[in-house]
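Up next is subunit A:
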Amino acid sequence: MIRARNLHCGYGGHEVLRGVDLHLAAGEFAALLGPNGSGKTTLLLALAGLLPPLSGGVELAGRDISGLSARERALLVSCVPQGAAAPAGYSVQELVRMGRYAHTGFLGGYGPQDDDAAQAALADAHCLDLAERQAAELSGGEFQRVLLARALCQGRRALLLDEATSALDLARRVEAFDLLARQHKAGSTVFAAAHDLNLAALYCPRLVFLKAGRIVLDGPTSDVFTEANLKDIYDTDLRVAPHPVTGAPQAHLVPGAHAHASLLR
Partner candidate 1 sequence: MMQQGGIPGAKECEKRRDVCPAWLRACALASALLVSLLLTVVLACAVGSYPSTVGESLRALLQAAGFAAGEAVDPSLSVVIVDIRLARVLLAGLTGASLAIAGAAFQGVLRNPLADSFTLGVSGGAAFGASVAIISGMAGEAALSGDARALPACALVGALTALALVLGLSRAGGGPLSGLRRETVVLAGIVVSTFLSALISLLKSLDEESVASIVFWIMGSFQGRGFEHAELAWPYMLVGAAIVFWRARELDVLALGETQARMLGLEAGRSRLWLLLAASLLSGAAVAVSGVIGFVGLVVPHLVRLVLGAGHRRLLPASALLGALLLIWSDVAARSVLPGGAELPVGVVTALIGGPFFCLILARKGLKNRGEA
Partner candidate 2 sequence: MRAPARVPIRVVDDAGQEIVLDRPAVRVIALYGAFNEILDGLGKADVIVARTNADTIPTRIATLPVIGTHMRPNIEAVLAQKPDLVLQMAGRKEASLPVDALRKRGLRVAVFRAASFAELFSVIRRVGVLTGSEAQADDMVRGMEARLATLDAKVAATQQRPRVFYEVRSPNMLGAGRTGLVAEIIRRAGGVNCVEERVKFARLSEEEIVRLAPEAYLIQRGPMNPAPLPLSKRPRLRTIPAAANGKTWFVDERRYSRPGPQSVGAAEELAGLLHPEISQKQSAPAKGAKKDRK
């Protein structure tokens, strides 16, 4: 579904991604992990075709992304951006329906099928109750759910999420990842950048670790989510233990570990 080949990306001469090779098969559910500044957002933007690569390339559904129009791209991948500000003067319903922009013709407006898609997306993202509210008046967590709904409304073939649950409380976070898991089961390709290692390990069969603009680790969760790997990537001491219910590996921080790790060096 999505493939990056020797991808180099950056902003104004500063290179952020330094040769990324990645293949996400159709229907995969993977998390993108890594420390701050490792290039997660940049990679997602490049994969969505929003940031032209310095070199290398990205393929979407077998086609070179630079040859796709904005509309074609938007029909293939939906994104949940990070740190977006809510626009003033729009209701949630209107904002979510904008996800259908790529589906409408030049002259046509939004039709009943667009309203239905927006309604279904709102329902799936558990924000029907927000539909009539003003987007600008939502809390950070509510707005993230609305952005997720908009991405679903736009299309469910491939979802790229950038810290899409960072502002959600625990219950909402689980709810959101349950939703992503359901989308995955229904056939969507899901690639979610996340800070929360354990949530990623709990839900995603595949983890991709980015550090300093390169993929340092990529594989099935059970293989790569090890103490040694995590210590290495995050420069801190960690313990990994199985989840009491699902058995998925979960990382646990160790107090004072950073000082300890520094001493070890």
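Inclusion criterion for the candidates: all candidates are chains of the complex that A comes from, given by their letters.
Definition applied: a contact is a pair of C-beta atoms (placed from the backbone, for glycine too) under 8 Å apart; a residue touches a chain by one contact, two chains touch by 3 or more; residues count from 1.
Only a predicted model underlies this, so the values are computations on that prediction, with no experimental measurement involved.
J.: Among 1 or 2, which touches subunit A when you look at the whole complex?
T.: The answer is candidate 1.
J.: Would you mind writing out the residues of subunit A in touch with candidate 1 in their complex?
T.: 45, 48, 50, 69-75, 78-79, 81, 84-85, 87-91, 94, 98-99, 101-102, 104, 106-107, 109-110, 129, 131-132, 134, 154
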